[in-house]
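Right, one structure below, let's go through it.
A single protein chain has been omitted; all remaining protein chains appear in their positions.
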Amino acid sequence: MITAVLVVAGIAVVLGALLGYAAIRFRVEGNPVVQEIDKILPQTQCGQCGFAGCHPYAEAIAEGSADINRCPPGGERNIRRLADLLGVEFKPLSDEVAEPKPKSLAVIDESLCIGCTLCIQACPVDAIVGASKQMHTVIASECTGCELCLPPCPVDCIAMVPIEEDLGNWRWKYPANPLKAA
Amino acid sequence: MEQYLLILVSTVFVNNIVMVKVLGLCPFMGVSRKLETAMGMGLATTFVLTLASGASYLINRYLLGPDLAYLTTLSFIVVIAGIVQLTEMVIRKTSPMLYQVLGIYLPLITTNCAVLGIPLLNAQEKHGFVESLFFGAGGAAGFTLVLVLFAAMRERLEGADVPPVFRGSAIAMITAGLMSLAFMGFSGLVR
Partner (left out) sequence: MRKLHSFSGGIHPPEHKERSTREPIAAAPLPPRLIVPLQQHAGTVADPLVRVGDKVLKGQPLAPALGPVSAATHAPTSGTVTGLAPHPAPHPSGLLSLCAVIEADGEDRWTERVPLDWRQADPRAVIDRLRDAGVVGLGGAAFPTAVKARANGRPVEILLLNGGECEPYITCDDMLMRERAPEIFRGIRILRHLTGAREVVVGIEDNKPEAIAAMEAAARASGLTAEVVAVPTLYPAGGEKQLIRVVTGREVPSGGLPLDAGVVCFNVATAHAVQRAVESGEPMVSRVVTVTGNVHAPRNYECLLGTPVGDLAALAGPAADTDGYIMGGPLMGFPVPSGNVPVVKATNCVIASSEALFPKPPPPMPCIRCGRCAEVCPASLQPMDLFWFAKAHNLEKAEAYSLFDCIECGCCDYVCPSHIPLVQYYKFAKGEIRSMKQEKEAADRARRRHEFRQFRQEREKQERAARLASRAPGAKKATARAEALAESQEGE
């Protein structure tokens, strides 16, 4: 009887010591998964997911407090990549967030702009150039289409213009399969 | 030398822990979606099983002896739990992505019936120490082999024209069943 208790206790003590040592030796700081998730997110910083930007959303996903299907600009493709990364099931885009829109760029109508700088302060990637009482304009190559500049503008001079297809960005379409369609 | 080879062939193919003994199905189905994850899981299980096999042999032979045989299951489980904890810490440090992807299945190695089953089977076989290690490593190698094969097949099935009702787990189960049939073909190779 005593031997049995001693044996089991002995095993437990040895294991405990081993694990204690390992806990110190293999300590890990921070959460590198957040960075991997952030790499997949489209960096529009639009806030449509309900978080204040892409990095906070990534942190929430890593914690487990947010679902992976809350990002409209990322679309279905990004949800699949997140599902693959985290080893979870794919889910269609959540009903709580807006529908994905075609990629657009913000364009300021110079004739209406009053130089108030409110849109410059709103842009999360500093893609609007200008200063107080000077003309404002959007740097097209840096605009992510997040639409955060539209509400602050007092004269409503910013419009979202969808990106048109031209020879530069044209891609081959998925081959249509007449047998399947039949 | 020959007996080690026989042990390996027996544990990897003839008495494959997943396909023939039908143990360890939970991580087998749960972690086999992607090849890299399956490989990672297989290696983690190999690490745990080899250590657990050796440790449990030593405990069984020297600590427990014939009088305390009733403590076998309990002590094996404790040892396995400890080793799995250790493995978890190592993986978290060395590969955080693998840690995240394996998710709950990593600590579930503790309750993996294959991981408990192999030391228990080993205890029945009356092996020596080195033979026990080979038995454990071979069993884990067999587990890794079928896990990797299955993951590769599942990745292929992603692009296949599977009828909607069968997509996902259903076609995976059918595939596992067919694999099992194939592995049954090895029976009789080694006694």
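Going in written order, the chains are labelled A and B, and every chain counts its residues from 1.
Rule of thumb we're sticking to: a residue touches a chain if its C-beta (ideal position, glycine included) is under 8 Å from a C-beta of that chain, and two chains touch if they have at least 3 such contacts.
Everything quoted here is computed from the prediction, not taken from an experiment.
Just name the one of A:15, A:113, A:127 or A:149 that touches the chain not displayed here.
Residue touching the chain left out of view: A:127.
Using the touch definition up top, pick the residue from A:32, A:53 or A:100 that touches the left-out chain.
Reading the full complex, the residue touching the unseen chain is A:53.
Residue-wise, where is chain B in contact with the chain that is not depicted?
Residues in contact with the chain left out: 155-156, 158-161.
Could you pull out which residues of chain A are in touch with the chain that's been left out?
With respect to the unshown chain, the touching residues of chain A are 38, 41-45, 53-54, 118, 121, 124-127, 142, 144, 152, 165-167, 169-175, 177-179, 182.
Please note the rule applied: only the chains that are shown with their structure count from here on.
Calculate how many whole Å lie between the centre of chain A and the centre of chain B, each centre taken as the average of the chain's C-alpha atoms.
Roughly 37 Å separates the two chain centres.
Spell out the residues on chain A that touch chain B in their complex, using ranges where they run on.
The contact residues of chain A facing chain B are 3-4, 7-8, 10-12, 15-16, 18-19, 22-23, 26-28, 31-33, 36, 62, 84-87.
Can you tell me which positions in chain B touch chain A when the two form their complex?
Checking each residue of chain B against chain A gives 31, 33-34, 37, 59, 63-64, 67-68, 71, 74-75, 78-79, 81-82, 85-86, 89-90, 92-93, 96-97, 100-103.
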